[in-house]
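See below for the structure under consideration.
Every protein chain except one is present and positioned as in the full complex.
Labels for the chains are A, B, C, D, E, F and G, by order of writing; each one numbers its residues from 1.
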Amino acid sequence: MSAGHEQKFSGQPEPFPGQVVPAPGGGILTGALDEVIAWARSNSLWPLVFGTSCCAIEMMSTASAKYDWSRFGFEVARATPRQADVIIIAGTIVNKMAPVLRRLYDQMADPKYVIAMGACATSGGPFFYNTYSVVKGADHVIPVDVYVAGCPPRPEALLHGLITLQKKIQAGQKREKIIIDRYWKPEAVPETLSS
Amino acid sequence: MDVLNFLLITASGLFFIGVYGFLTRRNLLTMLISAELMLNGAALNLVAFNRYRWPEELDGLFLAVFIVAIAAAEAALLIAIVLRLYRNTRSVDVSDITELKH
Amino acid sequence: MLQPDWILYILALMALAGGVMAVTTRRIFRAAVYLLFSLTALAGIYFWMHYEFMAAVQIIIYVGGIVVLIIFSLFLTHQTGQPLPEPAPLQRWGAAVLAAAAWVGMAVLLLDLPPALREAAMPTMSDIGSALLSVNETGMALPFEVITLLLLAAMVGCIVLALKDRTALNT
Amino acid sequence: MLQEITSTDTGCLTINVGPQHPSTHGVLHLVITLSGETILRVDPHLGYIHRSIEKMCESLSYRQFIYVTSRMDYLSSHINNHGCALCVEQALQIEVPPRAQVIRVLMDELTRMASHVLWWGAMAMDVGAITPFFHAFRERELINEIMEETCGARLTMNYMVPGGVMFDLHPNFQKRVKDFIPFFKSKLDEYDELLTHNIIFKQRTQHIGVLSREDAISYGVTGPTARASGWACDVRKRVPYECYDRLRFEEVVEQAGDCYARYLVRMGEMRQSLSLVEQLIDNIPQGDFQAKTKAVLKLPKGEFYSRVETARGEFGVYIVSEGGTTPYRIKFRSPGFSNLSALDHMARGHKIGDLVAIMGSLDLVIPDIDR
Amino acid sequence: MNEPQTAVDWEAVVAHAPVPVQLISGTPWPELHVEAPNWPDLAQFLRTAPELQLDYLFCLTCVDWKTHLTMVYHLNHSRQERVVVVKSQLDRDQPQIASVAGIWRTAEFHEREVFEMFGVQFLGHPDLRLLILPEGWEGRNPLRKDYEDPVNMIRL
Amino acid sequence: MTLRNYLRNIFQGLRSLWTGMRRTGYYFVHHKEIITQQYPDEPPRLAERFRGEVVMPHNESNEHRCTGCTACELACPNGTIKIITKYEVTPEGKKKKALDQFIYHLELCTLCNLCIVACPTDAIKMSQAFEHSVLDRRELIKILNKPGSRLMDGVE
Amino acid sequence: MWSIEQIIGALNQWLQHTLGNVGAAIAAYILLGIFVILFFSVLGLVLVYMERKVSAWMQVRLGPNRVGPKGLLQTLADTLKLMSKEGLTPAGADRFLFNLAPVLMIVVSMLLLAPVAFARNVQIWDLNIGVLYVSAISSVSVLAVLIAGWSSNNKYSLLGAMRSGAQIVSYELSAGFAILTVAVLSGSLQVSQIIESQQTGWWIFRGHLPVWVATVVYLIAVTAETNRAPFDLAEAESELTAGFHTEYSGMKFALFFLAEYANVFIASAIGATLFLGGWMPLHIGNWEAFNRVMDWIPSSIWFLAKTFFLIFVIMWFRWTFPRLRIDQLLELEWKYLLPIGLVNLILATAIAVLGWHF
Partner (left out) sequence: MGPASLIVLIVSGVVFSTLAMWVARFLVRPAWNKQKGEPYECGVPTVGQTWIQYNVGYYLFALMFLIFEVELVFLFPWAVVASQMGFVALVEAIVFLFILFLGFLYAHRQGALKWM
């Protein structure tokens, strides 16, 4: 462990260890096969067992009998990132956890997806102001596909998030770029909304 | 080539591979592996003779089975000894285990 | 029956190649794996010869027992990640020449054996069983019991050795 | 720092368990030194969910800071809120109306059940049984529904406010709770069938992670964990708050101090909570659910401390006030923090599998520990 | 639990204490103020004195008063309610106090927390290192009042 | 260990295992015990007090009740609400403060209800909408007052 | 009435007719290869689906029901997903062995198919050491596990691999003794003869106590040998994340998954053969009419029904029990199952020798 993970978030943004470089080969996907694969991927999202705090309980509820995400084929929660397809960031990510999250994400086999569950993972949520240790949104650490708001989002909301992700995969959409302007302030209202 | 000859040559090949390993390796466990190869060569030899020379009798087969059984006993004992030596001398290298102090 | 000789040749090649790799590789864990290949190929030869019982014994004891035991003891005594020391070149070449010469000599001697009796009735399991249990002079009951006693002795020996070891470990 | 415990000498192996590990219930990071599979040392590394709540609360008003505490021990969010509300009330000497008191106790006990039932499932999961987990969530969902109807949320309630509770009880509340009581009783018996008497479970938990009474006190272990070691430390009995002194319930105490004893204590507590709810549900007094309070609360200068019993043990709120609208310093005495400190002591000499069982029986909630 | 609760005469306790102690009453719980160097003796006394036997340290924390730090210990007896609060003032620049981890083992973790949050050095602590904060935080103590982190901390 | 004990252990063990298997077997064949709600097909049963997001109700003539008094902004513990006010000229010619934009950051909101309680005019309330998943988090920033809306008459 | 036997016979005839002798043999082998590959794929799909449904129902939930009708395509989606997922090799791993392990695992379970009698006279190779062969080959899978665990260069993997090594080898003994019990009673190791010997009734009905004990012991032992809960210590999720296949991803991992299910199937099939009469229909003494009706049900149905029943029982174990600790597990084997197996074998011999069975 190198000293000072907190350095990651002070001063100029320094890239996380492990920059992504595409490996050669692969990627000959066309037409119908493409669709079949997208169908398979979207219907078999195995989540990583990853929960940091309160939202993890709601994630467990989603797995539980009443909401039962196994109906969609999500129930094979894997404990190792190698076998998981989607990482549901259920809970707050703090600065000490951020490298861990990054490492977990890096160690997942491609293709991989990320759902930010709850206010904390989306933006820092309740811990946005006045805290020295919370990452203000998991997308500062890893790229996020779907954001689910709520504190905690109720299980149906998480299911809705998963369905959104399914739709996204089926539509063949690529992941948004990492939002680079960290410390994006909530005051900065985008133009589309303010008019 | 006749099948019996071939088998016997294979068997002796295994045996001499074992011999080679036994001579070049100074590590007790690799030596054990070599010894297993030698024993296997011997067993194959016996089985081949039994099968292609006196097929109506079973002595060769039984001898081979017993060899396997004894090889198992030998391996078990040897490994027990190796582990014991290892605890005492922190090494499985024969040249390190010159004197058995304990 | 579809049992051409080339299957035998392939199996023998596998056995020999596995053996060679096992004694020459410098990664000790791989040595065990190559030994596994060699032994399995031998079992294949036994299957090819229709000595299924022998083949099963080979697999069950060698592959399932001895190799597993060797692997366990590797974990116990080795930094399995470190390569083994290379033998001195003189020793290596000397031993190789010696073994090869001996093998060639042996092969030459073996070449003029009378041909094999290829078509023969195979012993069935009950043949083997009766032979194992019969007490007359061709029966194997006595050696069988002796082997059993030997195994018992081996077990006792192992336990004595290993348990002392265990107490040493705990301290 | 890690180097000193990393011994590559024979047999000693250092492995990380966590921060992302199914058995740590969150992001606890344990560095374990093993000999073979025997644990020589467990070194917890915390902070993977340290959200600096104590610092944050220094800039939140006395009405606002309660919501953060729901996020600490999120399984006992009501009880956490309760502790904070109590502390503020104690400082301002607010008299809580009797109806609010009863509602609070009812909610506390329902929370305790929900927390224990979740723990039951999680503990089963830790020792490898998966089905109980789902059965536990079935009951938990019912409690959640009851809560949601009244409090408007399922997990992070923010229901207790200084002076009482935020809303009055929902009209359906009584009926649903009354339906729930016999149902849950029958399910508790099923739990016994699935786990309590199961030989494998007993084998896995009996004589594992024994904590003696003296050690429990010395380590400041509280809650069911301490009661399993024979220390009657229930705050509800020691310094009864709200109407606990007028209620009949027993403090479940076991002597063995092992994982199974902790299990039994929690099972017993579920039954006790159920009986508390039974006692109260028909006797909810009429009246206000909230005392009249000022819009902006200002605590007098001084130091205030309140103690409540959460599902995990004694929760303390220590407020140092300078007389302003925000606390000068606030300290949450979280039960999990002390409970965790005994982990090393309990786990030494056991196997990795036992460590999992011990952690399960401690019922750790990591954000509660890290704050 | 079933024992009768006996009240403690704190005046007498203070009189018997091996070190000079100042008793403050009128607060919800009696408070003892002690000089930092005298704290280990007092702790031992509180833990062992037959009429006290305060074996349960339920809260240990520190408060930054901008001019000095105050260590706060909440002690109790395991069966009876005899809460006492012990306070000790520490120098802000070089805070030092003896560790009580040997007396109450729960103090080990609590002291580590106070160490990283306030920078208090606990003398004789068995293993004083960071517990919660990531490595490399030594020297910056987030719960002190003057702690500023302009990057991570967004003030409302 | 006597033989009898040995056998008894085995039988008791097997019996306890069988009890468990009977329980799971019961659930295996009794499908009426299944409690799964099929979310996207069946609409979820939401409690009426469930807090899903803050909304500002408007009446038919596009009027809301918010005076722009910022009480909710102050009450909110984590800066979720941002009120932008403007000055309107009333028919009497007086300048009056009025709401321009009620910006609500759903991605920050903890749904704690404090703003609702604080609002003196009941201008905002909690809705039960919970399907807030989006692909871009900027979509979660909402402006609660509809374009062109104005204060309802009679609300002070 | 058609049966698999007749179909195969007809196929064989047709092949011989069109291709001649050698050609027919080669074609048969190719067909066999295609058949086992297909069989494995289908087996994986079916068993995973079954496991999910069984677990779901025991856990009061629905299980997969949205992908395809009743969720039937769920496992197909999973498979396709796994196929299209990267199978990465960690940088520190021993590449050759890392990739060898899943292959070895699959080869071992494929080999185990040889003596399984799917229906009357439908068997890949009815070799004369039948059940001994099963016992032998299944002991190789432990090596695949050890290789996988070691070559990943991961501590969890290695610990998991060693655990399962000790576990599999130990439980092999008990499985062996349970198999021997039936072998003694039926006087043969050949699968077809073992089934023939149950012509008048399955061993579980005819064999008294020893066979019941053997059945229980066998079930426990194979559950342990296939690394399934409550003996899934190798992959004990809550302890060692995923055990020996922690580092495996994509299809490499799927092959382990598949091999596990295939082994469960084979173990159940062998169990059904030994104790429940394989494809032999249920016959009761001299109820001729009843027996005739039973005979009318195709033998493959009988075989599959019995096998799936045993598979269900093994799944039932998994979804009910907590996991044992490694030392308790070994203790269970060495202190309970093994001595019981020994004594049981003597009892069974006595019964066989005295002819006390029905």
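As a convention for this text, a residue touches a chain if its C-beta (ideal position, glycine included) is under 8 Å from a C-beta of that chain, and two chains touch if they have at least 3 such contacts.
Since the structure is predicted, the reported quantities are computational estimates derived from the model, not experimental observations.
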Response to the item:
Of G:15, G:54, G:73 or G:88, the residue that touches the missing chain is G:88
Worksheet item: Which residue, G:45, G:67, G:119 or G:166, contacts the hidden chain when the whole complex is considered?
Response: G:166
Worksheet item: Which one, G:16, G:300 or G:349, makes contact with the chain that was left out?
Response: G:349
Fill in: Selected residue (touches chain absent from view) among G:60, G:132 or G:269
G:132
Discussion item. Tell me which stretches of subunit D touch the chain missing from the display.
Written reply: 2, 6, 8, 10-21, 29, 31, 35-38
Practice prompt. Kindly note down the residues of subunit A that lie in touch with the hidden chain.
Written response: 1, 17-23, 25-29, 37, 80-82, 100-104, 106-107, 109-111
Worksheet item: Touching the missing chain, which residues of subunit C?
Response: 1-3, 7, 44, 47-48, 50, 53, 56-57, 60-61, 64-66, 68-69, 72-73, 75-82, 125-126, 128-130, 132-133, 135, 141, 144-145, 147-149, 151-152, 154-156, 158-160, 162-163, 166, 169-170
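Criterion: only the chains that are shown with their structure count from here on.
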Worksheet item: Per the centroid of Cα atoms for each chain, what is the distance between subunit B and subunit G, given in Å?
Response: 33
Worksheet item: Roughly how far is subunit B from subunit D, going centre to centre by Cα mean, in whole Å?
Response: 62
Worksheet, complete the sentence: Each of the following residues of subunit A touches two or more other chains, namely 1, 64-66, 68, 71, 79, 96, 126-134, 151, 154
Worksheet, complete the sentence: Within subunit F, the set of residues that touch 2 or more other chains is 17, 20, 23-24, 34-36, 38, 50, 77-79, 110-111
Worksheet item: Quick one: in the complex, what on subunit B touches subunit C?
Response: 2-10, 12-14, 16-21, 23-27, 29-30, 32-34, 36-37, 40, 43-44, 47-48, 51-53, 55-59, 61-62, 64-66, 68-77, 79-84, 86-88, 92
Worksheet entry | Contacting residues of subunit E [partner subunit A, same complex] | 133-137, 142, 147, 149, 151-156
Practice prompt. Write out the stretch or stretches of subunit G touching subunit A in their complex.
Written response: 52, 56, 59-67, 71, 73-74, 76-82, 84-88, 237, 241-242, 245-250, 253
